[in-house]
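Note that one protein chain of the assembly has been removed; the remaining protein chains are unaltered in position.
Right, chain A next:
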């Protein structure tokens, strides 16, 4: 974990269990989830619908109370607070919703001022704060509009301004862009990013879109069936997904390493030789350096480039290449070891593109 040493996590979830008893068998929405979110980072939780990510997010401000486990936010153990203290703590946690959840009877300004009103902030102060927030989200001209008169993106901007009104240090985003078109999504994501940079904010967001994670998250946790199946830096999870579910998620955004159907079209190996599919990942400066042709010459292999792409996650560029290697088994091993010695990440991905 990349948190600065000695700095306690902004959000710490420990062994959360939440079961829903409906008709029939009880459903475990959370099955022992533990997570730490470092101060200042944007942490994404990704998963299919029903994976438990929404329940998890709602446990942070205890909109959903876990059956067991502890929730600690900014050093305060939320699960122990009485109702009044919990309300107070919630005021320090902003929340943005998929369907905006704005008050239809209030104007933009009225919506942004609402959490301040709840907290008993005097009118003059509320108005001053609204005047500060409107330009931050680019809605100065929409001050007196009602939500019904706004576009989806504008509504979410109001939602974000409202979430920031009481100067929270934590921002929870519940599928904040899932109801928006791609262009507006991009807009809202860059707004969230710029807010995080400008304010002292830790962001925990849930989404079912890996593209959102790629665009703004520092770290990510992948959830399935109420459990975190994989977590780490976004770069690592994208470039070296370990769990099959994660691999499927990643491939949604960056495509398959080996496009389906490719293997069937590859020529068979000569007798006494072998064919292996290698995935080569080069991150940062090591780059290509004619690795393929050199490996081919040195180890007497036929190296067939099946696919390749250069991309960046955050500000980190990376290249991902799939090679079909033909030759004696030991030569393939040696070539792999040599490439690893150059700082490349080489893995045998078999012939089943998961």
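Observations on the structure shown:
The criterion applied here is as follows: a contact is a pair of C-beta atoms (placed from the backbone, for glycine too) under 8 Å apart; a residue touches a chain by one contact, two chains touch by 3 or more; residues count from 1.
Following the convention adopted for this analysis, contacts and distances are computed from a predicted model.
As stated in its UniProt record, the chain not included in the shown complex is "ABC transporter permease", which appears among "Putative glycolate oxidase subunit protein", "Heterodisulfide reductase subunit A", "ABC transporter permease" or "L-lactate dehydrogenase complex protein LldG".
Of the options A:18, A:90, A:196 or A:247, the residue whose C-beta touches the omitted chain is A:90. In the complete complex, the hidden chain is touched by one of A:9, A:44 or A:147, namely A:147. From the options A:73, A:102 or A:134, the residue with contact to the unseen chain in the full assembly is A:102. Seen across the whole complex, the unshown chain contacts chain A at 61, 63, 86-91, 93, 95, 97, 99, 101-106, 114-115, 117-119, 146-148, 166, 172.
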